[in-house]
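Of the protein chains in this complex, one is absent; all others appear in place.
Chain lettering (A, B and C) follows the sequence in which the chains are written, and residue indices restart at 1 in each chain.
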């Protein structure tokens, strides 16, 4: 296979009822290369991936695999043809062991006709070791960190001997270290002559990892550039059709009185003696590695998780434990990290989602009807420029970025005094990202206190007035904007407290 | 179960006469299938428009819709064996108000013109207790009663009568326990097992219910260790009991002819419709081959004494 | 993808561009199970009136409602429970349980009304037990209520034993079964059914609480993150269900002037049948009180029609089952076709939703 590309797509189209997800998608993947596909939310990247993976069937266009035209009816056929797709949410079977997950559907048998668990165990251990991430093969998949789940998925695709490995936003839920690890694996696979398709909204990753970048916009192919011969700005321009001048439009706000005061918050085995305050107009970032327990802290403050000791006060009023409703009444808003499971009712309409958190506010004399909800749904959807067909479009039909916008709208609608945002830009394209950032700092400008959790250092640097570094459930450092350099943050996130302090 | 495999209802359009709806406790119950057979035979003799409908379950109110239907379809008479005399009362009253004659059979209810009793409560109690006492002889012993549904009015009446009778006339016999088989084979079987195992010196079981007596016999035949130790009798269907009687597991059991019961009920209904009787004491009417009957106290007509089956005759019956 | 908002069009005119609904009104109204069931019921009645002798009489409707009143009452709160993704199979036994308490207390000389109150409170306590086991302890409601189904039926049977308590004041029992007014085609209890139905319909469809109920069924976790008191709501619903079921028990006892332990036996499945027939998703998150009631009425009408047509109860149960399957099969086929258009993603979504299929 010298000049025939490993995988070729030409003028592929796909539409869902009224929605044209792909108008004309092109992609040419060479063996032994890592190919980035980027584009705005809703540009059609995932749809393309799903067509390659055999989950959707294209409406039109060409699909060549090693020069042969193919047309997969289901994921099985695609797998058989040597295509492995790693979706953003890993699709493991939580009740099965890691080893079984690796071999599901093709488990080896002993000569007595029983599953050869020993063999599975052995190969699993080898594979995960080879990927540099040893995982106990007998451990249930349930509870594996997203990162580890992805490693399992990758191991799976290797062990089936896939030629093409597609990763749809694999890094979205990962922290720096884990991203590095993943990239290492990716390069290793490339050097073994496999073709990788890599989708991400993070330019640093794309430029660090990929050889070729294909840009899509509104379901159409825009351009393919070699990483070496292009620039970030050029790509962004291709993506959004304009230049995004400032990704972190931080406007300095009037920092006022403490809005929330958290003291000695402790939840045994999760986080320990956490104290901090956030002032009105201030943006405080919780930085740290995935798994550091930042979300858990946030969840405890908001009241979805319990905690064992400590106190939380909003404007001097103490916030009751384990009672989000009360927290909301006191002016706390919370954009959770997992928009699919915690932020949205995926099968409900956008309006239902936006007005869920303010249903009590909207009610008149304790009663609520559709016409009371519609206006605010409209306003907030529009203010965040959600791309959707109608107010009752199911959330699951929206692209990732638009889903996140709906969640933000839902919480902005509550007009919070303190807004906690957990990974607000996870899986969101540059354009939208800039919007979200502008939105958040505007919010701060209006005197709202912001507590932001992010695993993206640039974001932390760009947005925070103060950075709190969390490591293994403890706050190990507090760095004002001035001294919060990536080095300091990473150092504090990875070293024991006394050193950092 | 249901009336006939062909469907829940059978309608025969015979000329003249009135129309009669028979409502058994539940469809598919062997005992009532037999009585309905008799009823149908009588209806054909009398040229009544006959229909048999009923619930598939024995819930207290399950028969109500069929009474309502009978009223609406302008039936002349209803013959009913109530699962729950109280529950059907209101609707039976409504039927009477609507001019429908109500004949209760097998189980009495307050809201009827006449009650066709298979045998007097005392008659049945006497019969079963006599069988048992005769077997136990002078030294008597411990016995148990295995009834059917805990709420079956007629069963409870018989159980009470037997208890009273034994207290009064048979000091040598003591009733250790009254258990209930709930008309379910498995429950009755396990109940029988429970009685035989948990009552050390159990001499006899009286099962005044067709399912219970069958399963008691069944457990006995499965379990030689109790054969000859525990003596089982009760009210059973010859067709079901035959195997146990022929194999000697069971010596005697009682019943009446359910076909005759239905037959008599139908003639009584017709007599009521014709106005030959009103249901007051002393009225008399003839029920075809069964001869003449007189309405007794409380508008009760008694089919006759309990009939006792044994090796000699158990084979001769179709029900 | 209606609003092309690239470049940040002014928010308000973007807002103006959103359609309120994705599908035209007629499709939203006609292509839903509730409508289908209501139409089916009406059609059935029309056919029955024209073809089934004796059907077109007030007495038909009177008795029809009388016979189905207990189910119609009980299914109302259970509908809410199913919408949250839980299920309550204990309602039938609660009827027996409250019937027993009602009868025994009355027999013990307690005044009728007080006896009723005691019985209803008793049912409420069953609801508390179910609710606590499901929310506080975190057991699956299907398992819990199968257990309490056996338990409280057992207690009812045990309490009453062979006795059937019948001596209820005849004026009351008469009143309970009487038509609304002389010659009216509907009995007194209709008022109660409508009242309860309206109360719960308002609660479910027009209050923040109701919005929470749906949210829990759609995604319990999201609901919790949105300030819905998930467990409190579920507990409340189980208690309400217990209360209504026991009230039904009291009514049932009076209607047939008879308190026995087997009252209400097997009602639970009839209730669930009516509800799902009425288009309430057993997966939670979707459904209406109106639909559930329509389901109940359809079954009642079916029974009445077949009985008047002289068809036996064996055939009736076949028809009931077939109707239930047919209703979902039709919905299933509709979904199958629309999935064809809406692609597999929503099929997977359906799969996702299936996750909750048995989180009951």
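By our rule, a residue touches a chain if its C-beta (ideal position, glycine included) is under 8 Å from a C-beta of that chain, and two chains touch if they have at least 3 such contacts.
Everything below uses one rule, namely that contacts and distances are computed from a predicted model.
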*Per UniProt record, name of the chain withheld from view ["Sarcosine oxidase subunit beta", "NADH-quinone oxidoreductase subunit L", "Autoinducer 2 import system permease protein LsrC" or "Dihydroorotate dehydrogenase electron transfer subunit"]*: "Autoinducer 2 import system permease protein LsrC"
*Which chains here would be touched by the one that got left out?*
A, B, C
*Absent-chain contact - pick from A:8, A:40, A:178 or A:296*: A:296
*asked:* Touch as defined at the start, partner being the missing chain; which of C:47, C:114 or C:325 qualifies?
replied: C:325
*Of C:150, C:172 or C:194, which sits in contact with the chain we cannot see?*
C:150
*Selected from B:28, B:99 or B:248 as touching the chain missing from the view*: B:28
_Option from A:52, A:92 or A:469 whose C-beta touches the chain left out_ = A:92
*Would you write out the residues of subunit B that touch the absent chain, in ascending order?*
1-5, 7, 27-28, 30, 33, 56, 150, 177, 179-180, 182, 184-186, 189-191, 193-199, 214-215, 218-219, 222-226, 239-240, 242-243
*Tell me where the left-out chain touches subunit A, residue by residue.*
54-55, 74-76, 79, 87, 91-96, 100, 104-105, 107, 113-115, 139-140, 142-143, 268-270, 291, 295-296, 299, 304-305
_subunit C residues that touch the omitted chain in the full complex_ = 84-86, 89, 133-135, 137-144, 146-155, 157-158, 161-162, 216, 220-221, 224, 230-231, 261, 269, 272-273, 276, 281-284, 314-325, 328-329, 331-333, 335-336, 344, 347-348, 350-352, 354-360
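As a working rule, only the chains that are shown with their structure count from here on.
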*Closest chain to the protein CA centroid?*
C
*Which chain lies the greatest distance away from subunit B when centres are computed from Cα atoms alone?*
A
_Contact pairs, highest-scoring chain pair_ = A-C
*Mind pulling the residue numbers of subunit A that touch at least two other chains?*
none
*asked:* Give the list of subunit C residues in touch with subunit B in this complex.
replied: 53-54, 57, 59-60, 63, 67, 157, 161-162, 164, 166, 173-174, 177, 252, 255-258, 260-263, 265-266, 303-304, 307-308, 310-317
*Which positions of subunit A touch subunit C when the two form their complex?*
16-20, 42, 50, 55-56, 240-242, 304, 323-325, 327-328, 334, 336, 341-348, 352, 355-357, 359-360, 363, 366-369, 374, 378-379, 381-383, 385, 387-394, 396-397, 410
*For the complex, which residues does subunit B have touching subunit C?*
1-3, 7-9, 11, 27, 51, 53-57, 59-61, 64-66, 68-69, 71-74, 84, 86-90, 150-151, 153, 156, 159
